[in-house]
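Heads up, one of the protein chains got dropped from this complex, but the rest are sitting where they should.
Residue numbering begins at 1 within each chain, and the chains themselves are lettered A, B and C in the order written.
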Amino acid sequence: MRLLQYAILILVAVAAPGVVLTRDPKPQVVTLSFYGLLCGLMFFIFQAPDVALSQITIGAVMLPLLILLALTKMRRHNMRQQQKAQK
Amino acid sequence: MSSRARTTLFLVAAAGLAVILVLGLIDLPPMGDYRGPYGYVVTQVAVYERHATDVVNAINYDYRAFDTLGEEFILFASVVGVLLLFRPSPNQQGEQEQQKGGDLEDDEESLPVSDALRVSTQVIMGVMIVFGVYIATHGQLTPGGGFQGGVILASTPILIYLAGDVRAFEKITSSPLVKLAECGGAGGYGVIGIIALLAGTHFLTNYLPLGTTGDLFSSGTIAVISVVVGLEVTGGFVQLTQVYLREIVESQLKREE
Amino acid sequence: MTTLIPLPVAIPLIVAAFLALVGHWAGRRFCDTLSIATAGATVWASATILHGVWLQPVTYWFGNWWPRPNDVVLGICFRIDAIGAVIALLVSVLTTAGLVFSWRIFEETENHFQPLMLIFMAAMCGFSYTGDLFNLFVFFELMSVAAFALCGLKTLEPAPLQGAYNFAIVNTVGGFMIVLGIGLLYARTGALNFAQIGRSLGTHGDALVILSFLLISVGFMGKAAIVPFHFWLADAHAVAPSPVCVLFSGVMVELGVYAVARMYWSMFHSALAMHTDALRNVFMVLGGITCLVGGFMCFANHHLKRLLAFSTISHEGLMLAGMGLLTAKGLAGFVLYALSHGVIKGGLFLCAGIVLHRLERIGEDHLHGRGRHMWPTALLFVLGAWGLAGCWPFGTLLGESMISEDAVAQHQHWVPYMFIFVEAITAGAVMRVFFRVFLGWGERAPTDEASKVEEKPETEEHEHTPVMMLLPAAALILLGISITAVPGVRSAAEVNAERFVDQSGYAQDVLNNAQTATPEPKPEEPLRSSIVRTGIAGVLALGLALGTVFRRRVGRVMEFTRSLELGNSLLRRLHSGHPGDYVAWLSAGTALVGGSLMWLLR
Partner (left out) sequence: MMLHLSYFIAGWIFLWGLYGIVTSKNLVHQVVCLAVLQTSTYVLLLTVGYKVGGTAPVFADIPVGTPVVDPLVQALMLTDIVVEATVAALLLSMVVKSNELANTVDPEELRILTG
């Protein structure tokens, strides 16, 4: 058990810089989602099922989804802007 | 500051912060050696006092229900803020009308949908609604509760959208019921607290009969608050996603016509 | 009275939810009326609460969860003393003024504005009442989120979004620092109640206690706009709508200092009692730097709201210095100063809002001489400048006298001079605007980068100044005067501050429900020397303003005002508008403050 705990802690510690250093937002959504799942797993291992459930629904699904939607909206705007410039 | 100066300043600061953090954190009791009285006392008394088996939710919706009231209104304020930021402004509307003629090809813009996804979402959707409602209503017994259930419920419209049924998505998300769930949930939480005042006791006191431990209708207001929070969270997150998708959905619907 | 206690928080929240639901089709006037009525009712409720706790603080346990044997607290409490209650009263008064002012503006916000204002008010009331550490954080975040949204209200221009974004990033990082600090304290004490934590920490102040103190106080000092955590404030104020600025400058920023005082005196005081002198020095240095940076930047700005924002930063330094004396008298001075500064600054921001409404511009150079016909606003504006100088009869005088006297007693002899500096330079800047804009004296004002960011007017019609705009501004300025007229206000403030700083009495009161003895009324020293000091500051301000306006005519003596007005390029460059810079400064500040705390308090 103890070993598992340390393993997940270290995994999270390694993954955090990974998310930060993914400079492009689109791939970063994927790493963030993965990181969110890792955190959820960590909560399970540390006997926090309530938090794990919220973390997985929020951190691994809802938040990446919102970012994805925001990126889509921004891309739409930028493409329209380009089209305007071409005209 | 130039980007390099900024990074240098930060790195120097971070080195200092690291030292300070190590100095302070070393004084903490080692991991796994929890000492504080709060956890011990609350796990001893919560089940007897509140007839709720999930102590985390007994804390969230009863002992420290006032915090959760604030927390729900953080979500509420944020949703109002997002709606405010994305409100259609007068001159923007005109601009959009002009552009409608030469609108973009939306096929490659909307979120990618594969056929496999289309089929499986129909199934998953039903499961998720049941699951979400279950989670939201069993907060006092098992892990979960209004918040988690609400988020699960709120993600079903997205699944419908991903499954390709834009019209259904539009119908669900633009329903006044969404707004009603959000505002009613948030306001209802406050009203539950006020009723306690009218009953002559303190704000947010658990005044309902506690029932039998383990029953669905046990633990008094904990179960009610959990449901109310579920409503608010569902409504709030549905609106958050809808705001982002509104523009895309509108143009998709227009094209279908 | 007891039943009333949760209402300043609960009722505005419920009304906000109701307004958000029906606001869309109920119409603008309905939302306005209901929100003003709610805010007005909150004024009444918080005034009644203040009256009720005047002699004896009250503890209110939510959910009826009283403390258990061995001091274990499971629930959340409001622990209301006169200081917290009077700040909540300030919150509700300013919110009412802001809502009345906005009667004529924001035609296109789909009625989202009023619910956010009500949530903002409820959060700040809860923040000043609470006796629980995590509850403090929840209200901190609630008021932050409402403030972020209110700040970015005008979404037709990019500047408000940038201001709101910078504000949100810096404050959220601060918020997470607070959570970390709470986690550390909880690990040590297993408690979240102020009184219980304080008792449990006892006199044992090791590195862990210092670290948690550092993290929590930096989070709150970020809110309080203490240099170098202050950068967001000018950006946010420059772009937020005027009635929102009233709340930002008038009370939200002061709440940061209040929170530092609250947690120091209820939790950390006996643990860090050995190091009071060292801690005082740290606060003094921070306060002094804040005064200087805010003062110079205030005079160097020509964007009306940004100028007022920097003057807030400068005065915030004074307030931190008052609180940071770590004495009851200094704390009492801080409270009186915060109250009077809050209403005066609120009035000034409303005047700026009227200027924007009538003249459609906010940069000093564009406004030159165009305010000649607006004599009521001009009068209020110059009165506000007078109040910032701390001159008689404004309430700032009382705060100045208490803080200055106590600072001298604590061997901080520079504090009275710092007061004169801050009062002279900020009031000078405001008077300079008065001469140029409302009287049209001198030449056209020079301009700077920031004042090029113009603001779209908040209103459609510009012919008259509506009564609904002038009335709240006048009321706030008058309130700034009337504080002085309350008999025995200094004595009362000091008595209540004594109770505030009595950590064991606080714990007795909260945990054991034991009533503490009322401290003796304090003698009030004559204000004579204070009137002289602030008089000097007023004269200096007037001279500075006149010298700047008539620089060319006066000649070389006043040439230095040019560099005051246009120089400071280094300072200006630091206020870069880049959120990365701001967070880098936040980290550097935390490291510096933390390093010196660790070093001095070892």
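Miscellaneous remarks
Following the convention adopted for this analysis, contacts are C-beta pairs under 8 Å (C-beta built on N, C-alpha and C of every residue); 3 or more make two chains touch, one makes a residue touch a chain.
Worth saying up front: this structure is predicted, and the values here are computed from it rather than measured.
Taking every chain of the complex into account, the chain not shown here touches A, B, C. Residue-level contact of chain A with the missing chain is found at 6, 9-10, 12-13, 16-17, 19-21, 23-25, 28-29, 32, 35, 39, 42-43, 46-51, 54-55, 58-59, 62-63, 66-67, 70-71, 73-74, 77-78, 81.
Although one chain is not drawn, its touching partners on chain C can still be listed: residues 134, 138, 141, 144-145, 148-149, 152, 155-159, 161-166, 168-169, 172-173, 175-176, 179-180, 182-184, 186-187, 192, 234-235, 238-239, 300-301, 448-450, 453, 572-573, 575-580, 583-584, 587. Considering the complete assembly, chain B touches the hidden chain via residues 3, 6-7, 10, 14, 17-18, 21-22, 25-26, 28, 30-34, 36, 38-39, 42-44, 46-48, 53-56, 58-60, 64, 67-68, 71, 74-75, 77-79, 81-82, 85-86, 141-143, 147, 214, 240, 243-244.
Please note the rule applied: only the chains that are shown with their structure count from here on.
Between the CA-based centres of chain A and chain C the separation comes to 36 Å, rounded to the whole angstrom.
Taking the mean of the C-alpha atoms as each chain's centre, chain A and chain B sit 17 Å apart. Of all residues in chain C, only 3, 5-6, 10, 13-14, 16-18, 20-21, 60-65, 68, 70, 72, 74-76, 108-110, 112-113, 115-116, 119, 122-123, 126, 134-135, 138-139, 141-142, 145-146, 148-149, 152-153, 155-156, 161, 184, 186-192, 206-208, 210-212, 214, 573-574, 576, 578, 580-581, 583-585, 587-588, 590-592, 594-595, 598 touch chain B in the complex they form. Chain B contributes residues 1, 6-7, 9-10, 12-17, 19-21, 23-29, 34-39, 41-42, 45, 59, 62-67, 69-71, 73-74, 76-78, 80-85, 87, 89-91, 179-180, 182-184, 186-187, 190-191, 193-194, 197, 201-206 to its touches with chain C in the complex.
Taken together, the chain A residues at the contact with chain B in this complex read 48-54, 57-58, 61-62, 65-66, 68-70, 72-73, 75-76, 79-80, 83.
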